[in-house]
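All protein chains of the complex are present and in place, except for one that has been dropped.
We call the chains A, B and C, going by the order they appear; numbering starts again at 1 in every chain.
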Amino acid sequence: MTAPKKDNLVSYQEVQRHSTQDDCWMIIHGKVYDLTRFLPEHPGGKRVLLNQAGMDGTEAFQEIHSEDVIARTLPADAFVGILDQKTFTGKAHKQQATPEELLKKAEKMMPLSQVINLYDFEFMAKKTMKPEAWNYYSSGSDDEMTLRENCNAFQRVWLVPRVMVDVSQIDFRTTILGYPCEAPFYMTATALGRLGHPEGEVALTRAAGQHGIIHMLPTLSSCSLDEMTAARMPEQTQIFQLYVNRDRATTARIIKQAEARGCKALFITVDAPTLGNREKDMRTKFTDEPPTEMKGEDVQRNRGAARAIGSFIDPGLSWKDIPWFRSTTCLPLVLKGIQCAADAVLAAQHGIEGIVLSNHGGRQLETARSGLEILPDVMRALDAHYKTHPSPSKPRMEVYIDGGVRRATDIVKALALGARAVGIGRPFLYAMGGYGQKGVEKAMQVLKDELHSVMQLMGAPTLKDITADMVDVSSLGLHTGAPIRNYLAEEVYEPLKPPDLSKL
Amino acid sequence: MTAPKKDNLVSYQEVQRHSTQDDCWMIIHGKVYDLTRFLPEHPGGKRVLLNQAGMDGTEAFQEIHSEDVIARTLPADAFVGILDQKTFTGKAHKQQATPEELLKKAEKMMPLSQVINLYDFEFMAKKTMKPEAWNYYSSGSDDEMTLRENCNAFQRVWLVPRVMVDVSQIDFRTTILGYPCEAPFYMTATALGRLGHPEGEVALTRAAGQHGIIHMLPTLSSCSLDEMTAARMPEQTQIFQLYVNRDRATTARIIKQAEARGCKALFITVDAPTLGNREKDMRTKFTDEPPTEMKGEDVQRNRGAARAIGSFIDPGLSWKDIPWFRSTTCLPLVLKGIQCAADAVLAAQHGIEGIVLSNHGGRQLETARSGLEILPDVMRALDAHYKTHPSPSKPRMEVYIDGGVRRATDIVKALALGARAVGIGRPFLYAMGGYGQKGVEKAMQVLKDELHSVMQLMGAPTLKDITADMVDVSSLGLHTGAPIRNYLAEEVYEPLKPPDLSKL
Amino acid sequence: MTAPKKDNLVSYQEVQRHSTQDDCWMIIHGKVYDLTRFLPEHPGGKRVLLNQAGMDGTEAFQEIHSEDVIARTLPADAFVGILDQKTFTGKAHKQQATPEELLKKAEKMMPLSQVINLYDFEFMAKKTMKPEAWNYYSSGSDDEMTLRENCNAFQRVWLVPRVMVDVSQIDFRTTILGYPCEAPFYMTATALGRLGHPEGEVALTRAAGQHGIIHMLPTLSSCSLDEMTAARMPEQTQIFQLYVNRDRATTARIIKQAEARGCKALFITVDAPTLGNREKDMRTKFTDEPPTEMKGEDVQRNRGAARAIGSFIDPGLSWKDIPWFRSTTCLPLVLKGIQCAADAVLAAQHGIEGIVLSNHGGRQLETARSGLEILPDVMRALDAHYKTHPSPSKPRMEVYIDGGVRRATDIVKALALGARAVGIGRPFLYAMGGYGQKGVEKAMQVLKDELHSVMQLMGAPTLKDITADMVDVSSLGLHTGAPIRNYLAEEVYEPLKPPDLSKL
Partner (left out) sequence: MTAPKKDNLVSYQEVQRHSTQDDCWMIIHGKVYDLTRFLPEHPGGKRVLLNQAGMDGTEAFQEIHSEDVIARTLPADAFVGILDQKTFTGKAHKQQATPEELLKKAEKMMPLSQVINLYDFEFMAKKTMKPEAWNYYSSGSDDEMTLRENCNAFQRVWLVPRVMVDVSQIDFRTTILGYPCEAPFYMTATALGRLGHPEGEVALTRAAGQHGIIHMLPTLSSCSLDEMTAARMPEQTQIFQLYVNRDRATTARIIKQAEARGCKALFITVDAPTLGNREKDMRTKFTDEPPTEMKGEDVQRNRGAARAIGSFIDPGLSWKDIPWFRSTTCLPLVLKGIQCAADAVLAAQHGIEGIVLSNHGGRQLETARSGLEILPDVMRALDAHYKTHPSPSKPRMEVYIDGGVRRATDIVKALALGARAVGIGRPFLYAMGGYGQKGVEKAMQVLKDELHSVMQLMGAPTLKDITADMVDVSSLGLHTGAPIRNYLAEEVYEPLKPPDLSKL
């Protein structure tokens, strides 16, 4: 293998010579990298890299990654040199979507003004997103029962509105960890935003800024942290979602970077020691590949992707690590992915500032209960805890939930049961997928309009008027039957299917 | 803008010049009005008005409105003048339906004699009504789960009949607030009756009169109050449903008018501080409009209709207003839309004469429980209240429910649980839509025949024999599964659909 | 109107002159009757009679009636005279089915040897029965939810088998009111047996005789009581189902006749003061009629049939009548159609020998609970009753259930909950419809074979080993969800449909 000097120009012909699993170079944004040692660690699997081995991989790269991911991920010695552009004979990489293409796509889109609920966005996304984006965003683990349960659980809670209450003035502003949020929901972190739209997380954060909604920036973003924080409006609050890396030095670096860029809190994901088994997503990848090649391959390979990413995320993360986080940052700490009352109490005992009751959008443990379902248990346990352990100097830990929120009634149910706010993720991705930033803004406006109306109908002019006696939860814990059919939810859900044999 | 004298003749050509959002005239029944300032307040949205701007809008107007609505709604200075008929070059407006058209429609109708249950009417209405009428009448809020739950709840109550009881004589006559009603159901108020049939509420009240059934006249009627009360039979009882206007003087005027016209009670709607989010209805309106125009429009617009009507209905209505009602009228007061035991007790404490447990036919707050479901709770709470606050001088507050009644078994279940009577609305609209007054009469006869038979089968010859131990309510509060399939109910329900992209 | 002498010959031409609603003669089995006054009382409605007015109605008559029904039903003066056969120019009436026709039908039948369960019979009956028979037999009241609930209820009871029990010898013989029955089920009374098969109840009783199964003879039989009792095998037990006539003299005559013909018990139907609203059956009748004629008809007519039969069955029947029955017969009395514990206790207090917990096969009161569901309540109440009112001289009242039994597991569940035996009706009609007596025998054999196997698998070699701890009834009272799908039951059920407009 040739070992050129790092500031040398590298010819395209030289690059083409390194196109095998044992010797794999690739051009990205005009630079040449040797990815041979990185192949087994690539979260998306080595195959997608090998498809571009010895070639210009920029187009596929930028669909998913921000430019700074290379600096964050590859060792310095992976850099081989600069592509000698005049030797390049490959195909110029396509722009992600030309204005003409967007227009063409838009013509089969429903006008944004006709969108009346969040399901419309999901429906359009299902129709128009490319399959790898749709399947990545929409999939859940195993049989996707938890995915759907997250929505269904809300249908097992029924509302108890009050009447003859003056609801001329509705006010649903709140704060999260002391930071103002114009409505009791925040935009939760979702990975790989550019898969759905070229602007990626930047469009998301801008829409959130327009609406005064707090945005949680993801570790696995497509856009770089710099891009995301640069897109922040004055007065806008951003918080940071953290996957804890095995390498604590790396983790410390990421935390400090988020803090430096003005993120106001650290939401540590605790429900993903390994990534869930998302078969709809896995199935997509298979159909992209020629089945003949697969036959000879190691049958172990399929699980490889999840295992590989296990090398990034630390399965060893435990309560013992809390002091280390405190020593590393003065940001408030929130644990994202708490799933039972006992762990909620442990969090309170460890002095954590907030918890998100979440099953990770149904993407991790199958048949884990929804955040909504465990919320009453958690609130009871915390009440008991604070009764015996009052802490006058420090506010009570805040509790949020996420998963399955599609309507303002969902938000009101969570708030009535004790949540301070709810996180919403996929619906904004779907809105962005079809309509970009404007779509996300419309989605937020739909929620705000619904919330205004629902609070009037509940007889609750302010958030503190939404009380526990306004919900009937007697059926919440029962997992015995499908609730009344939700036709729109069924329409936008794409059921799991056995493999399509005609594609083999 | 031209400002003609009010008694001047106005030429059609002059009218045609005022055809924009900023300057909008319209001809209605030969008179010319300037609607510019009224546009944003029109409950049906400004678009339907703009469609007729500078033109003769009589045809569209009379489909929905009684003639006196103009006097009740528009400020006096909106009147511009009289159309100079000889200058008119527009199309003569169509009669609502010629006898020939009605006949043609009738030929695909099932003969009325073959109708055997209320579902038949709904089925025919779904087949033959024009979409805007069907969608307006049949729609519910959000995902229409409450709409369907209203029917389903009855299926979770099972009957416990007694046998070996002499049921040779069946008597189901009752009184409501002291006024006789030939059966324990009344015709509840439903808006915009002429949308479904040219005779509108007049046909409804006449059918009710034929059957000795009390009719609740709606505020948002298509026919005028004079028309409706004029159609009353001697001895027939009418009651009045009231939407409380922000402007209390207007409200007082309406109340006094109802009282003067002989209405016997005031049913004040308390569950509609804002109008619910009825998406099936909204979707219809969109498909009528050219999508190209929409693209540039304000995305806020969609919610505008509901907000606009908020300017009529007072979201500030509260318990504090009860004394004002008492000072304004000596009619008995009934609150329509009570949805929990606490508010029922509050009503009793305020000396209210009756309450309707109702979620407004599933058209307001989504996942509000059905009147039937909360009935046992309410009766328990009222029993407790009257035990500690006996009031020998005044009868106990009467309790009614509405929503989802389709069978006499439904009525019997409500009565067994303590309701004095049930309100029925949509089924009569569907019957009228297909068959006019005769259809509504048949619908009432079907219910009476069923009730006769069901009371025999229950071993209950009179209404007071229908007791609480005749129903098994152990499953009533469970929202976990669909009851046994009700095939007819499924057939007549039209599921919500995502937007039809082929229509864009 | 001519008034001929009763022994005169009447010419066909004379008969033809009396063909209107106001003057209606008919030939039946060569005799001429004046049915004018009987028209409004005909249980099947006057229309079917008017279709044959002035004609030979024998063919339609014999499909449903035994010959002796005339003597039992018509007043003596309805007889006009003997048809003068040589004047007859009408069509000779068809035999019910020629051997060739039966063969042809049989060729599309599944061979009887391949029938493996009771659903097979129902499936074949649905395919091959004429619609009026299928719809009469298979229909239930209103939305047929009770009809289906009868089957579903069994699916909410789960079995608790015991193992390591010697089940080499299985014995399921029992007695009913002291009379031996080879298995713990009896053939319950079903009306109009000849509608499904020309042999009618005679075939049913013969099959029951072959299997040592007790047969309950119906009041509304197609075959005459003489025919049915003549078909009885030596040692075979028949019991008699009684609809109580308003005219107690008639009732007494019927009872004495049943007693004289050797029936061993009187099963008095108490759940039918009026006949239920069977819409599938009603719909059939409509489609047979020309819709044009209907248009002018009284809209009240539809309910006429049920009301008319009300003139036969006494809605005044009550507990006060028990002494009269005792004075009229010494047969043991059983009340068929008890539906709650309170009435079961009343029966015991009145010294009744047995009760059938039944909702009349879902044909009477809609949403009445199944016999199976109320069985535990009833047994508890009777236990309590007998504890305080021991009666050493008389055996405890026997309790049976009917409705929805399709499998031996169903029988075992009922027995475990305290039933002495179960009644089975429709399945035998379906078996007879396709295969005559041999089919009914096969159906009984299937049940016996299943029962043998199920008792082995339950670890219960005799009926007394089937105990209450062998069933899990914790879900029995829950009406919130459909049980696991029963594909065969769904396949053979024909859902209610809205009217078929294409047939108008």
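Things to note:
In the analysis below, contacts are C-beta pairs under 8 Å (C-beta built on N, C-alpha and C of every residue); 3 or more make two chains touch, one makes a residue touch a chain.
A quick note: this is a predicted structure, and the numbers were derived from the prediction, not measured.
Across C:F38, C:W158 or C:Y386, the residue that sits in touch with the chain not pictured is C:W158. Annotation for chain C: contacts to the undisplayed chain at residues 108, 110-114, 116-117, 119-120, 123, 127, 155-168, 407, 409, 438, 441-442, 445, 449-450, 452-454, 456-459, 469, 472, 474-475, 478-489, 491-492.
Residues of chain A in touch with the missing chain: 142-145, 148-149, 152, 270-271, 273-274, 276-277, 279, 282-283, 286, 291, 294-295, 297-303, 306, 314-319, 321, 335, 337-340, 342-343, 346, 364-369, 477-482, 495-499, 501, 504.
Annotation for chain B: contacts to the undisplayed chain at residues 480-482.
What we mean here is this: only the chains that are shown with their structure count from here on.
Chain A and chain B touch with mostly distinct residues; of the residue numbers seen at this interface, under half occur in both copies. Annotation: 44 Å between the Cα-based centres of chain A and chain B.
Taking each chain's centre as the average of its CA atoms, chain A and chain C sit 63 Å apart. The set of chain A residues that touch two or more partner chains comprises 480-482.
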